[in-house]
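What follows is part of the complex, with its chains left where they were.
Letters A, B, C and D mark the chains as written, and numbering starts fresh at 1 in each.
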Amino acid sequence: MPRIDGRAPDQMRPVKFTRHCNKYAEGSCLIEVGDTRVICTASIEERVPLFLRNTGSGWISAEYGMLPRACSTRNPRDTRDRSSGRTSEIQRLVGRALRAAVDLKAIGERTIWLDCDVIQADGGTRTASVTGAYVALMDALTHLRKNGQITRLAMYEPMAAVSVGIIGGVPMLDLNYAEDSQAAVDMNVVMTASGKLIEIQGTAEHMPFTRSEMNALLSLAEKGTQELIARLKEMFPEPV
Amino acid sequence: MPRIDGRAPDQMRPVKFTRHCNKYAEGSCLIEVGDTRVICTASIEERVPLFLRNTGSGWISAEYGMLPRACSTRNPRDTRDRSSGRTSEIQRLVGRALRAAVDLKAIGERTIWLDCDVIQADGGTRTASVTGAYVALMDALTHLRKNGQITRLAMYEPMAAVSVGIIGGVPMLDLNYAEDSQAAVDMNVVMTASGKLIEIQGTAEHMPFTRSEMNALLSLAEKGTQELIARLKEMFPEPV
Amino acid sequence: MPRIDGRAPDQMRPVKFTRHCNKYAEGSCLIEVGDTRVICTASIEERVPLFLRNTGSGWISAEYGMLPRACSTRNPRDTRDRSSGRTSEIQRLVGRALRAAVDLKAIGERTIWLDCDVIQADGGTRTASVTGAYVALMDALTHLRKNGQITRLAMYEPMAAVSVGIIGGVPMLDLNYAEDSQAAVDMNVVMTASGKLIEIQGTAEHMPFTRSEMNALLSLAEKGTQELIARLKEMFPEPV
Amino acid sequence: MPRIDGRAPDQMRPVKFTRHCNKYAEGSCLIEVGDTRVICTASIEERVPLFLRNTGSGWISAEYGMLPRACSTRNPRDTRDRSSGRTSEIQRLVGRALRAAVDLKAIGERTIWLDCDVIQADGGTRTASVTGAYVALMDALTHLRKNGQITRLAMYEPMAAVSVGIIGGVPMLDLNYAEDSQAAVDMNVVMTASGKLIEIQGTAEHMPFTRSEMNALLSLAEKGTQELIARLKEMFPEPV
């Protein structure tokens, strides 16, 4: 069974990074994964939330949004507050993932805001947001180091995220929207360059899945994230 | 290293179910897992959300709340709307998990509301909510069948949820709040009687975890959920 | 005409107090009046509202809530903000009543939060909240005195609250929900051990009432509150 | 001890009614009680709330507001939602009082909205609102009868409201703001032409009050409401 767009089950869609897409932000990246497009910006604020004040530690906070016509039908702006369950879930995922990748002590008492705004959605917006936010964050950290505000990039190791799922019994990498709608299992995975897990969220949409199916999905996710991390290492060749 | 409360790493806290704790709800259960206490009610509404109207299918919707003094410090009522990210994440988890366990076609065009309200919190409130909601839901389905509104219980197989985590390098089952605060990895798992996964959410709080650590956590989760499911089978001996 | 549940017109439902029902709160009490159940907690915060800062005086603030399925039909969580008129009215009553019973100067510049959450409602939730909150507050004051933060309990005299009403021309004590729905007059009364009034709220639901009917209701309320106060004096035998 | 403005303890402030103060509303009245000024309008809507649909019964709903500078210090508009406890309490009182005075069956399936907006506040705004709303409501009922939409005015008997209180041990009628601030007991009373009670709300601000003090306050309230009702009967001489 060929995939809707002709890809092999373990094949990602084309991925394109456009850095510095915003002239004000300390870091920014437009990430395109197939027809999914997300603008990620990293903004530095010279203070931390109350619970971190005077601890010497910094903070990373993520927010996620979607333009009203990012999807095939228009999503009214004024209902976004009410249906914000999905939004909250996603921005909490993005924030946790990036915080786990950074030594917060090393960035000093400041907050880095990561804004991920979906311009066009075709599946995988939350994992594209994680990967795009990594690029924007790296540029913002580089900016801080250039200004002498930090001495090292504070990133433990490169990381990226992909979605995987099971359709018609076949595990597949990087689902687009049409595939996502018919997947029996839907999983989002954030992994590091050394193959460790930062976050895994797997959901049985229609039927429970076995541990062996989960392992197959994880192997696909590992392949996808390592391909992305190879691209990230080209962009940021300096070891972190 | 003994655990704070003297348990073995693979040992759950005492679990107590008090069914029919509410005289109005079609199903209800007070679940206590150690000092965590959650009131779960199942309420039947004879209509479905707009997107299911005239499809013949039913719906299950979950909501989660916490009394202001459920935790060690008081959480003001009027800030709950603003900090609702965590709440949204949890109630989406509970709803997805229970929907995956039920044949929605078989319950007819009605909604079953699952309300999980935490009276006292000591870790694991979201997994206790899933397990307690299962009991309330089973009672509500039994109520529907007794009334002749459905012909079978519509549940695929029993299911339960536990939290697991890694503390000081040791994988542990059923973290209480004190343990949860120092866990390096935190994972919530919903599993079925046949050992399949309905939901897995794993987060590296401080450092990424390996796939082999994840497997160890899953095995602990399997042990915990099977113990709970044995209890559920005692309460509902009829095969589903 | 016997009452629905066989009580005499001047007879209260069984009342049960479960103190220390919450392991975190400085004071707590589950009060049950017939099938009405309210969890009351008293939480101490070491600061006061702006208008009391540097006055040496403390403050008592009450909040009231209801679980979605506390009543015979489910009350959606997300409409609670909009229909909050009744909630506001009740929590203002509870706060006023308890503040009137306490020497705020004697508790120092701190706030005691009284949370009254209705787990199950069968009439008289606001008066049960006042009486239950009294118990939680007394335990919190005792806690403060034990810690040396205050020198005396600061309570003027014991107090309790009951509802009374007129049904079919007959004044009755402690209405349950079914009675409340058909009452022509509905009155809530907070009284002290010495028989004085702290608050009286009487409403003609269907037809105005005479001053002589009001006196009959007040006498019933006096009987009910004195019975409750006798119970409170057993729990807190030390004179206040 | 003379009162601040030289009145006797049982003397009301001057009261002025300006009917038809709004050219659009079916009924309207500017009521002035001393320096307290409230615009009351009655608006007819040809439908009823959901719970009354197809019952043949009408409804009366009240709302209460205050201009930002109605008081001695400005009350910001944008904080009014948050501090709306007092507002809710008042508009519930006004609505209940007027509904109790009217035969809702006789007004047909329509809603009469009573808006009470305080232009200037100097104590007694809620009781002035009740009395002013009575006038606006009578004009709206007259309008309905003139149009042949109802056959009789549907009012049981005239009614009015006053505030009473105890200051320095002396019961007093119709407190202005300066008096209200120092009152030990504060009571609002709605009474009918025949001397019956529609609503009584009494609160011990500083110290509990005896039943005999309450009786003295009720007698003052009776005097005040009868004076107002005499004025209302002049305006609406036709017996209701």
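As a convention for this text, a residue touches a chain if its C-beta (ideal position, glycine included) is under 8 Å from a C-beta of that chain, and two chains touch if they have at least 3 such contacts.
Please read all numbers here as calculations on a predicted model, not as lab measurements.
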Checklist entry - In total, how many copies belong to the whole complex of which 4 are placed? => result 6
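Everything below uses one rule, namely that only the chains that are shown with their structure count from here on.
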Item to check | Equivalent of C-D within the choices B-C or A-B, defined by over half of its residue contact pairs recurring | outcome: A-B
Next on the checklist: Do chain A and chain B, two copies of one chain sequence, contact each other through the same residue numbers, with over half in common, or through different ones?
Outcome noted: same
Checklist entry - So which chain is farthest from chain C, going by the mean of the CA atoms in each chain? => result A
Next on the checklist: Suppose a student superposes the Cα atoms of chain B on chain D; what rotation angle should they report, nearest 5 degrees?
Outcome noted: 120
Item to check | Whole-Å gap separating chain A and chain C, where each centre is the average of the chain's CA atoms | outcome: 51
Checklist outcome for this item: Distance in whole angstrom between the CA centres of chain A and chain B is 27
Checklist entry - In angstrom, rounded to a whole number, how far apart do the mean CA points of chain A and chain D lie? => result 59
Next on the checklist: Residues touching two or more other chains, restricted to chain A: which are they?
Outcome noted: none
Checklist entry - So that we know how the chains sit together, what is the shape of their touch graph: line, ring, star, complete or other? => result line
Item to check | In contact (per the touch rule at the top): chain pairs | outcome: A-B, B-C, C-D
Item to check | Residue ranges of chain D in contact with chain C within the complex | outcome: 84-86, 88-89, 91-92, 96, 100, 156, 191-192, 194-211, 214, 218
Checklist outcome for this item: Residue set of chain B touching chain C in the complex reads 22-25, 28, 35, 39, 41, 43, 45, 63, 65, 67-74, 77, 81, 113, 115, 117, 119-120
